[in-house]
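To start, I am sharing the structure in question, which I have written as structure tokens.
Missing here is one protein chain; the remaining ones are kept as they sit in the complex.
Labels run A, B and C following the written order; every chain starts at residue 1.
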Amino acid sequence: MRKKLKSEMGWSTADRIVVRGRDLAEELIGKVSLGDFAFLELKGRLPTKQESIVFNAITVTLVEHGMTPSVIAARLTYFGAPESLQGAVAAGLLGMGDRFGGSAEDAARMLQEALDSLPLPRQRERVGERVEKEDLKALASQIVSDHKARKQPVAGLGHPVHKPVDPRTVRLFEVASENGLSGRYVKLMQLVGNEATQVFGRDLPVNATGAIGAIASELGIPWRVCRGLAVMARAIGLVAHLQEEMEEPLAAEIWSRIEDESSSHLRPGSD
Amino acid sequence: MRKKLKSEMGWSTADRIVVRGRDLAEELIGKVSLGDFAFLELKGRLPTKQESIVFNAITVTLVEHGMTPSVIAARLTYFGAPESLQGAVAAGLLGMGDRFGGSAEDAARMLQEALDSLPLPRQRERVGERVEKEDLKALASQIVSDHKARKQPVAGLGHPVHKPVDPRTVRLFEVASENGLSGRYVKLMQLVGNEATQVFGRDLPVNATGAIGAIASELGIPWRVCRGLAVMARAIGLVAHLQEEMEEPLAAEIWSRIEDESSSHLRPGSD
Amino acid sequence: MRKKLKSEMGWSTADRIVVRGRDLAEELIGKVSLGDFAFLELKGRLPTKQESIVFNAITVTLVEHGMTPSVIAARLTYFGAPESLQGAVAAGLLGMGDRFGGSAEDAARMLQEALDSLPLPRQRERVGERVEKEDLKALASQIVSDHKARKQPVAGLGHPVHKPVDPRTVRLFEVASENGLSGRYVKLMQLVGNEATQVFGRDLPVNATGAIGAIASELGIPWRVCRGLAVMARAIGLVAHLQEEMEEPLAAEIWSRIEDESSSHLRPGSD
Partner (left out) sequence: MRKKLKSEMGWSTADRIVVRGRDLAEELIGKVSLGDFAFLELKGRLPTKQESIVFNAITVTLVEHGMTPSVIAARLTYFGAPESLQGAVAAGLLGMGDRFGGSAEDAARMLQEALDSLPLPRQRERVGERVEKEDLKALASQIVSDHKARKQPVAGLGHPVHKPVDPRTVRLFEVASENGLSGRYVKLMQLVGNEATQVFGRDLPVNATGAIGAIASELGIPWRVCRGLAVMARAIGLVAHLQEEMEEPLAAEIWSRIEDESSSHLRPGSD
């Protein structure tokens, strides 16, 4: 017996295209922005005005980070395969792994697992109400001490460049709060930052990926999908970098420098 | 002598991130939508309200097409490499090549090369004014007869499913017109459709990729980048499909069916 | 201060190409097989005759597995991007992750970590001699009980299809033994299989990836690189499948079936 294949994403006939239950031509094109359409794709419904502002804020934050390893890889790939822009974007996205794309995912996972799995008696009694601050503090303590015991860094904290404060975090939490989306995930993330700073004895403020992981959790986005937010946003940035590469190519110069230097000790006449 | 490496996309210091000359935290997060941010990335400036509606309209159209080969490839890839969501998205994007992602590019190229390279005396005299309708008609004729002579299909026309009219085209041209972005590229694309229908003797209306190629040209997006619009939009759709795949996996069933059927004639006992 | 970039892989001048210290034209082309060249690339030296037979045996085993998810993804990708064969191969390789490519890696890691990190007093005393069988038995017990305690399956054991015995394992261990490369890693893997069969109370023989992980360890290949053996071998299989796809395309049929079925419950007229 075969399992029936089923997808709820979209379908079309000769005269209609339907995405997530909505007529693409009549209800979406010209009425819905790209960011809100992404929310529809992920959640199966359009965002409220507040959700729209917050969801667009976190995705916007992920688009552009200058000349990252991922961008350099995309530019070098385009040099070798100019027939395939999609290949250069794909090469760039492949670098959005554990080190980069994974950090928002790790923070969201930490928050979602903590708030789902641990016993929070008062929360259960008063469904629909906010978790008490004391519960969250206890959770934050436990998270940090668990990480300390495992000698593992806490996801979403600290930044090698943006010190002592990551300006994106401040702004993202402000936007979430102004739009009624600063709930228990955001509070727990902030408490984890405070606790870690005390326990590890050095500044460990929430960084941009920590803020994004927390806010994505407020929006009900599963932690496994958070890496995908970085991937979809970065695809935009990569296309823009490749446009610049078409106009002002850097790849040949990068190649030539690295090849020359990295083999110079092997070449005849080197010492 | 080495060439200086230079990029205008973005940079950061300890307390600032700057994208395309604008402060990310102060000017962009919470104020600019993902679609408008993509416009900023590509054009170096934020869109006008009209440009925003039109740019979001064309990218929205490209996000979701149901269970395409690209989506199936992404789901199968995720099955084998669940640790790497970015790899599954990349695999899906790699199918956005000449057959799919390339069609908007081909239409934009046709329009941009025609309107840049061919002699249009009146256009040169009256810089800044619209090209006369007769010039465009002559261009459309020439484009179609050139394609006919080369036995080549005209990019951006006809659709195997959406017949006789692609509902997205109607809506996209409407949105462009309502927002003052239905200029000579759109008109030329429409004239090419009319001319091809006559010359080839069958319905060849402008399809969605033809409309997108024309409207992207109105927005000043180089044809080489048009495939990138499809790539960035499709990255969103792929993440959403992978979210569905996590919840309701199809890959194992697809694999099992295809493997069984495709090798059944080789197995012992088959005839 | 900048770190000097250095690579030992290869370099060239106007009249010479040197790979791993050997002149490509004079010493390698026409004299060394592709498999032995791969060994040279990884180890920095050519294999002995015995190492050559064994290394070629394990890589050969990894090339072709019929119509796997990875192969189907590659064929679907080629359909959308026929201009980019490299993109279709890349899409196929992206599915060689934790589920497929990772299993030989996991087995090699388990063996290499066990034989490097655990105290083996007699081994330390008699450097260069084989580890005693009792030490290996103790290690195998510990590995299996650790996995049982963590409720984790043991890497390299059991197979959903090849039961009760994986014919590749038998042959690979035979080839390793005939060529003097059946040392302590192979023995430990076999002991782990026996122990797990007893402890878990069901047939858990060493599968092909377990054998490959063990034999690669005998050849001194670091466990992190073992996934790469699968990747390089599978690239060959993917090119061959794409050649078949060019001649007898399956992608359009696969697409059409899956798209129709997966959206049939959404279409007007379905019940």
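The definition used in the following text is that contacts are C-beta pairs under 8 Å (C-beta built on N, C-alpha and C of every residue); 3 or more make two chains touch, one makes a residue touch a chain.
Everything numeric here is computed off the predicted structure, so don't read it as measured data.
Of the listed positions C:M67, C:V144 or C:V192, the one in contact with the omitted chain in the full complex is C:M67.
Interface note for the absent chain: among C:W11, C:F79 or C:Y185, the touching residue is C:W11.
Residues of chain B in contact with the chain left out of this view: 4-8, 10-11, 13, 18, 81, 83-84, 86-87, 90, 94, 258, 261-263, 265-268. Where chain C meets the missing chain, the touching residues are 2-3, 5-17, 19-20, 24-26, 28-30, 32-38, 41-42, 52-53, 56-57, 59-61, 63-67, 71, 84-87, 89-91, 93-97, 101, 161-163, 165, 167-168, 170-172, 174-175, 178, 222, 224-225, 227-229, 231-233, 235-244, 246, 248, 250, 253-254, 257. Within chain A, the residues in touch with the undisplayed chain are 66-70, 72-74, 76-77, 79-84, 87-88, 90-91, 94-102, 250-251, 254-255, 258-259, 262-263.
The working rule: only the chains that are shown with their structure count from here on.
Chain centres here are Cα averages; for chain B and chain C they lie 39 Å apart. Spacing of chain A relative to chain B, judged by their CA centroids, is 24 angstrom.
Each of residues 66-67, 84, 87, 90-91, 94-97, 101, 250, 254 in chain B touches at least two other chains.
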